[in-house]
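I'd like to ask you about the structure that follows.
What you see is the complex with one protein chain gone and the rest in place.
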Amino acid sequence: MTVVALRPKAQSMPNATPKNVIDVKDLSLVFQTNDGPVNALSNINLAVNGGEFVSFIGPSGCGKTTLLRVIADLEQPTSGTISVNGMTPSEARQNRAYGYVFQAAALYPWRTIGGNISLPLEVMGVPKAERASRIAKNLELVNLAGFEKKFPWQLSGGMQQRASIARALSFDPDMLLMDEPFGALDEIVRDHLNEELLKLWAKTQKTVIFVTHSIPEAVFLSTKIVVMSPRPGRIHEIIDCNLGTERTLDIRETPEFLEIAHRVREGLRHGHSYDE
Amino acid sequence: MTVVALRPKAQSMPNATPKNVIDVKDLSLVFQTNDGPVNALSNINLAVNGGEFVSFIGPSGCGKTTLLRVIADLEQPTSGTISVNGMTPSEARQNRAYGYVFQAAALYPWRTIGGNISLPLEVMGVPKAERASRIAKNLELVNLAGFEKKFPWQLSGGMQQRASIARALSFDPDMLLMDEPFGALDEIVRDHLNEELLKLWAKTQKTVIFVTHSIPEAVFLSTKIVVMSPRPGRIHEIIDCNLGTERTLDIRETPEFLEIAHRVREGLRHGHSYDE
Amino acid sequence: DKLTLQLKWVTQGQFAGYYVAKDKGFYKEANLDVEIKPGGPDVAPPQVIAGGGADVVVDWMPSALATREKGLPLVNIAQPFKRSGMMLTCRKETGITKPQDFKGKTLGVWFGGNEYPFLSWMNHLGLKTDGGPNGVTVLKQGFNVDPLIQKQADCISTMTYNEYWQVIDAGIPADQLVTFKYEDEKVATLEDGLYVLQKSLDDPKMVEKLARFVKASMKGWDYARQHPDEAANIVLENDASGAQTEKHQKRMVAEINKLTEGSTGVLDVAAAERTVETLLGGGSDPVITKKPEGAWTTKVTDAAK
Amino acid sequence: MNFIRNSVVPVGTVLLAILALWYAFAIILNAPFERDQAARANTTIATGQLIANTMAQERPVLPAPHQVAEEIRKTVFDISPTSKRSLVYHGGVTLSSTLLGFGLGTLLGILLAIAIVHSRTLDKSLMPWIITSQTVPILAIAPMIIVVLNAVNITGLLPKAMISTYLSFFPVAVGMVKGLRSPEIMHLDLMHTYNASKAQVFWKLRWPASMPYLFTSMKIAVAISLVGAIVGELPTGAVAGIGARLLAGSYYGQTVQIWAALIAAALMAAILVSLIGLVATLVNRRMGVRP
Partner (left out) sequence: MRLSRSPLAIAAFLLAVPGLLISSGGDVLDTLTYSTPVILFVAAAVAMFTSVSIPSLIVVLALVHVVAFCLIGLLHAMPQPPGPSLGYWCMVISSWLLAWFSVQNLAGLKLTSPQAQRLVNLALPVLFGAWLLLLWEIIVRGFGVPSILLPPPSMIAERISGSVPTLWADFQQTYLKAAIAGYVIGCGSGFLAAIIVDRVPFLRRGLLPIGNLVAALPVVGIAPIMVMWFGSYWESKAAVVVIMTFFPMLVNTVAGLAASGAMERDLMQTYGSSYGQTLLKLRLPAAMPFIFNALKINSTLALIGAIVAEFFGSPIVGMGFRISAEVGRMNVDMVWAEIFVAALAGSLSYGLITLIERAVTFWHPSYRT
């Protein structure tokens, strides 16, 4: 329903590009370290339409997290421009346009799992009764029902990661930025959550930006796969991936699927050839 | 060569079971939490021979990390016995019998990457020159050459994870306990490190205990796959997996491989049926 | 009428007259409601009066004159203490028998305005106070007699009515001690006197009030001289710290009475001038640099007659 | 049972050790005086007698524990707590200004830390002066402060408590500035993505993250507050309170009385510090700190 609110807004602004939810132009980012500058991102150009599911894939250290952080206004680019929903990332952030799942769980140690999921809801002023029901619903979604009262250190690594996903989903943002959310999960849970995420996406038409290391996962979920390569971090290739919105896990056996997966793997390998 | 040292020792003790490097009998572990007890491990029986490569696989929260921690003497079982190298885990730890790779990177923020890898070497009294060469060698192994002088927060998540692997390998322990070491890595790096690990294992005949969520990884690397299931955490099935010591990545297409992978997947699914 | 009196030190026999006057109703008879504020090591009466915390303060003349030079016009209105109770007390085993023997010895001195008579005395004796072999080593004495007992000093400053007896109490008998009274050495300065700000004296009403106060206070002192033990008990009752002992206070009142003996409260101008002389002769860094003008008045004591 | 094993026995053992040392030192430190006395009287003194004497001096260099205990017993139990000679009365006087000063000081320290963490101007311009304020020897200006406060008609408890406040706000401010800045970068980033307001970041992240720092600082602050309250009693005429006892004791060479007052102050502080420790434990438990 938040999506419903978004569309009319876009329509009422004819000269905004209504489809380009994210628009990155010539973006570069250099970190200054004790050891000299690091070119984390170099000349990134990327456009993401509303309701797309975009996966970033690339070798470790190629700048996926950094790019996600730039979109989320957690990092300032050194040069180039970026707009989110036609605004600057900072304005978009102030509109609470997205939910972010960090690469590490980043749960607050002094809050129970329930309390952690409740955190964004409290910040956004959701009333208490509503909070309780949302916590329950999202814990259910990530298979953590019954762990509401535990503290983070009492959970296994994968459970912490799932709690952090539940936290990001709880306030139902228009856009989801997810940094390897399923990295610490086993195949079965991962498949399950992949399906759930896909369902959620199809139903709500959220825009999802998704970092992953798993090629099948990327192909299964995405409408667009961005293959990145490192040193300096840049976009190697953008692969379209339209397997339709109504996908099931069986799709992974189809030749189209395998064909796309193969292209992604080639792209990845290409990126790697630079460092070996 | 450390292995060479181990064998004669075992031979000189005829009544010790020379092959059983790890011997777990009827082991249970209950955590007391604010919210009631948690049966993290229940009635675990497991024997691991020297030089084996054993993978633990199972749904998130089934007790893999806990079992690894018990072996490493980081957690005390509530009941049952466990011996490592014929000693108690505590003695084994004091003999510095193993290297542990944690699920999170656990790098010290005040040390550079090089300093972090040097840490166990310093603790074990390795001379300075030797340390430098080992740091260089292991950084090379995990593709982090050139990052020696960076601080942990200046590295990406996958790079931190690799640094922590390099740290565990640096002091060449007889036994490696690895908790999802490759979780945050992309397929290509992962394949590369899988091969490297396999080479290292074949060459040095280390015993490796390996937690993973990837079925192909487990099948590719292991001589034995332990499938666990949760609540209470227990061993569901132990699957032997003898694909020979000289494996290449191509093996993953062979019917034997797919057959074992299928068995593991079935076992996993069975474990999951309890919570859904 | 309300009036606040700031004492120079903690509640003790030294101020018996004022406590007696209050307790025996002498102030009330004079139609005065007097509040007595005890002092202490951190209370500087001139500061209190400058801050408006008191109408009258008990102070020693050196300190009062120094304050006057700093621009706060304190004026002596009455002088209940005729004589000085300050002396140096030495252990006999140090071999000191006369002031000239001080050379090379360590002497404990009170600072904070009380050091001037001492410096002036040393000046007379031709002894330097820089710790060299031809002079004396000066220690700043805390407010107790430990330096003498712990043998950190050869001599320390004492008052006839207080510290001297503490030395005795600490187990050193009187025959093991040698004392030098400032009074005898002709370097005495005037001690406890009553001081007010100049502006109080410009107001005839206030002068009249002060006159009643001085008169009642002197009546208190008279009474204390006649009934020393009762005076000591009154002091004890007014001691909120509960630390004073009866024995010590009785002795103190007795000694104090020797100092107030014969005083009507009227300042002996000759004694005051001698004090000024002493202070002006205080060596390199004198406490006052010029003769004070109008630092005392008989206005109040005249009115009190 | 656990309590006995985990606290009573160790504390008891350490106390015993301290007592033994104390006696030993009492004998060593007090002996020279006895020898002097003997020498003055031209007699010699037997060791047994010497030791007995060292423990019963009227103004010892170091009073023996039982002398102090006796003094405390006398001034605590034998005298009604409302009497001016009762240690309980004086302790109460000091305690009230300590608590007032500590409360104000902690509040001030926290407020300052919040202001400093949130304002660059204050961080840069105020922090150096807060530090400078603490390098001013308070005992030197306490009289002036009290005189000035008296002049504007602030008397009684408040001037003394202000000295405590002055001393105690500092450790709290310094510790809390550190504590409020201690959250992990990632935790701050998370709040940033929620576009949480400064107040929300404060209440939901900075404040809970600073708790270990707060309690550590508060323990130091309460101890310093007590010292401040005692110091503050001197320029107010030292009429009542532990400070007055100390002063009078030292003035009249009543060593035993000084030590009794010191021990009373120390005990009071220990109780206050452990009360804060207790609160810290409770808060830790609520915050799920790993045991």
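Letters A, B, C and D name the chains as they come in the text, with residue numbers starting at 1 for each one.
Definition applied: a contact is a pair of C-beta atoms (placed from the backbone, for glycine too) under 8 Å apart; a residue touches a chain by one contact, two chains touch by 3 or more.
Everything numeric here is computed off the predicted structure, so don't read it as measured data.
Checked against the full complex, the one of D:I45, D:A69, D:V88 or D:V148 touching the unshown chain is D:V148.
Note that of D:V61, D:L100 or D:I114, the residue touching the chain absent from this view is D:V61.
Take chain D: the residues that touch the chain left off the picture are 6-7, 9-15, 18, 29, 61-62, 120-121, 124-129, 131-132, 134-141, 143-144, 147-148, 170-171, 174-175, 178, 181-185, 188, 212-213, 216, 219-220, 223, 226-227, 230-231, 234, 242-243, 246-247, 250, 258, 261-262, 265-270, 272-274, 290. Contact between chain C and the unshown chain involves residues 41, 44, 46-47, 50-51, 63, 66-67, 70-72, 108, 111-115, 129, 131, 137-144, 146-147, 150, 152, 287.
For chain B, the residues touching the chain absent from view are 69, 72-74, 93-96, 98-100, 102, 104, 106, 108-110, 119-120, 122-124, 151, 153, 171, 177.
Please note the rule applied: only the chains that are shown with their structure count from here on.
Averaged Cα coordinates give chain A a centre that lies 30 Å from the centre of chain B.
Taken residue by residue, chain C touches two or more other chains at no position, since every residue touches fewer.
Of all residues in chain D, those touching 2 or more other chains are 288, listed in ascending order. All chain pairs that count as touching, in label order, are A-B, A-D, C-D.
The part of chain D that touches chain C in the complex is made up of residues 33, 37, 40, 57-59, 61, 83-86, 89-90, 139, 142-144, 147-148, 150-151, 234-235, 237-240, 244-245, 247-254, 257. Against chain B, the residues of chain A that register as touching in their complex are 31, 33-35, 38, 57-61, 64-66, 103-104, 143, 149-151, 154-159, 162, 179-180, 183-190, 213-215, 265, 268-269, 272, 275-276. By the touch criterion stated above, chain C contacts chain D in their complex at residues 10-11, 37-44, 47-48, 50-53, 142-146, 149-150, 166, 169-173, 176, 239-245, 248.
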